[in-house]
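Have a look at the structure below before the remarks.
A single protein chain has been omitted from the complex, and every remaining protein chain is retained in its original position.
Chain lettering (A and B) follows the sequence in which the chains are written, and residue indices restart at 1 in each chain.
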Amino acid sequence: MTVVQLDAKDAAPPGGRVLRTNLTKGAGIGLGVVVLWFSVLVLLPLAAVVAVAVNGGWDGFVTTLTNPQTASAIKLTVLTSLAVAVLNVLVGTLIAWVLVRERFPGSRVLEVVIDVPFALPTIVAGLVLLALYGPQSPIGVNVANTRAAVFLAFAFVTLPFVVRSVQPVLEQLDREAEQAAHSLGASPGTTFRRIVLPALIPAIAAGGALSFARGVSEYGSLVLLSGNLAMRTEVTSVRMLTYVENGNLASASVVATVLLGVALFVLVAIDLLQRWLVRRG
Amino acid sequence: MNAKARAGWLAGVLVIATMGLAACSSPGDDPSASGAPDAAGTQLSIVAFSVPQKANQAVQAAFAKTDAGAGVTWTESYGASGDQSRAVESGLAADYVHFSLESDVTRLVDDGLVDPSWNSGATKGIVTSSVVVFAVRPGNPKNIHTWDDLVKDGVQVVTPNPGSSGSARWNILAAWGQVIAGGGSEEDAKAYTTKLFTNIVSLPGSGRDATTAFLAGTGDVLLSYENEAIAARQSGAALDYVVPDTTLRIDNPGAVTKAANAKAKAFLDYVLTPDAQAIYASFGFRPVVDGVTLPEVKGANDPANPFPTPTTLLTIDDFGGWSAAKKKFFDEDTGIITQIQADTGKAS
Partner (left out) sequence: MVDTAAADTPTAGPTLLQASRPAGSGAGRVTRQAIVVVYLSALVVIPVALVFWNAFKDGLAPVIAALTDPVVVHALQLTLMAALWSVVFNAIFGVATAVLLVRYEFPGKRVLNAFIDLPLSVSPVVVGLSLVIVYNIHDGILGKPLAAAGIHVLFSTPGIVLATTFISMPLVVREVVPVLQEQGTEQEQAASSLGAGGWTTFWRITMPGIRWGVIYGVVLCFARSIGEFGAVKVVSGNITGKTQTATLAVEQLYQNFNQTQAFTIAAVLAGAAIVIISVVATLRVRVERRES
């Protein structure tokens, strides 16, 4: 899924064809090197975490995951990330639409604003969200130490994902169908719903999935904002850290493995969804 | 690609390479090798918890002026006590360690990095000390003076998270211990601590994070250490603090690693002299040896008498030592405090 967007274009390539030859020797070596690099850099460490988790056996998994505080932390993290993903799908698509289809002064600035959550260190993000929406808020909004703070932090760091996923697709969208609809008397709303939206769904889903996965793993911005209250505002990353601090690497790895599993599940599910949509045409 | 574009690419690559080299030219000694003597003197590495950073730097400067310490320079690493201890365990080079809790040193003893006799000296390995206090808003508007005041309705308490912060455990043990010291039973202590947890509104990850959260406006009272409150006030932070009648003495251990340079031991010896302890006192720490002439301690409630003796001063020995206390109170599954934390969370 994720990186290579499978959309209608790939199903019936118009101008050029994807080279369906087997890899050339050079490309084959290149692939080997890339895979090796990726494995050593990313896969090996993550696999080591899973290995440590599995080492504790099935009992280890069950004990850790049935711990009420851990279960609560995972539930809070997953549900909040889902909620934020939904928000991002709605607002992100809207933002992408406005940026691509509606020219207005300052849109160039907004382009940069979208990418800022990438640029800001998470600890700084937490600091400023606290300054603006904490006890000393100049606008009187105080969400510190509540679940709303977790939602807010997630919304901040996941902002770019849906927008950046939808934007290129929207830019490349063939306008003929829309023009045809318009000339047949369809309202802009109907045109959007029946023509544009279906074409965007794979991208929206992909962006939403990434937003979810990113939210589930957030840590830095919550350090000062959420209060880490057990069963209430404690997120999975903090819970993991508690295990690490207590020298319980096995349990920490169990929780990490669960998070990884969730992220992978979502990424794969979206991949399958996209393939299904492409096949449907 | 035409010549111009090619030139552009080349220029770009050169710029990046130059910047990279410039960045590389900063001192890049392998920090995993410690104690390598320079031409002039010795470089030692200190790994410590974040609170005594400025105090340690002052003591190190004074040490360098002594004969034993002439020519000694330092690399330093500061962070949360548990993190730092684990880092040393994982290979972070250290000649001298200074942690918040004894168990952070015991971990290194178990790993063979610190000699088991580290705490057989006069101060049992302790190098700095403090007590648990209540930090409140200037003027103490909610009139918080006793432990009972903390569990009143509407009082919002901030304390670092005992689950993830080792040094936060001092606070919670103090809360528990003062009930027992006042004649209460374990049941009473459990009831009190449960009530306390229902009043807790924030459990930041470390002592400093808790101070920061409190200063940013969260809560009415912060459970903290006397030296932390004093340090905050020395930096101009707006808080007052109250030393409760019954409180717990916080003992921070310092030790030399097995692989350390000999000068590290000299530093440890120096740290336990009245001169060094006076420097620590100026930063708000209570002396651990006798015969220390106390300086004026800016930031203390009364700079001329900065360390009032509480009516009842508990120590970790009253809890059977850290190993026993850790198991009884903070065990992940069966610890009393762990369970209270989860129960009070569930209730809301």
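In this text, a residue touches a chain if its C-beta (ideal position, glycine included) is under 8 Å from a C-beta of that chain, and two chains touch if they have at least 3 such contacts.
All values derive from a computational prediction rather than experimental measurement.
Taking the complete complex into account, the chain left out of view touches A, B. The residue touching the chain not shown here, chosen from A:216, A:229 or A:277, is A:216. Checked against the full complex, the one of B:50, B:146, B:194 or B:339 touching the unshown chain is B:50.
The chain not displayed touches chain B at residues 1, 5, 16, 19-20, 22-24, 26-32, 45, 47, 50, 53-54, 75-79, 83, 87, 89-93, 206, 208-209, 212, 231-232, 235-237. Seen from chain A, the chain kept out of the figure touches residues 1-5, 9, 14-24, 26-27, 30-31, 33-35, 37-38, 41-46, 48-49, 52, 91, 94-95, 97-98, 100-104, 106, 108, 110-125, 127-129, 131-132, 155-156, 159, 168, 171-172, 174-176, 178-179, 181-182, 186, 188, 191, 210, 213-214, 216-220, 236-237, 240-241, 244, 249, 252-253, 256, 259-260, 263-264, 267-268, 271.
Heads up, the rule we're going with is that only the chains that are shown with their structure count from here on.
Work out the mean CA point of chain A and of chain B, and you get 37 Å between them. Against chain B, the residues of chain A that register as touching in their complex are 63, 67-69, 72, 130-131, 134-136, 142, 144-145, 223-224, 227-232, 234, 238, 241-248, 251. Partner chain A is touched in their complex by these residues of chain B: 80, 82-83, 86, 107, 161, 163-166, 200-205, 209, 212-213, 216-218, 330, 332-333, 341-342, 344-346, 348.
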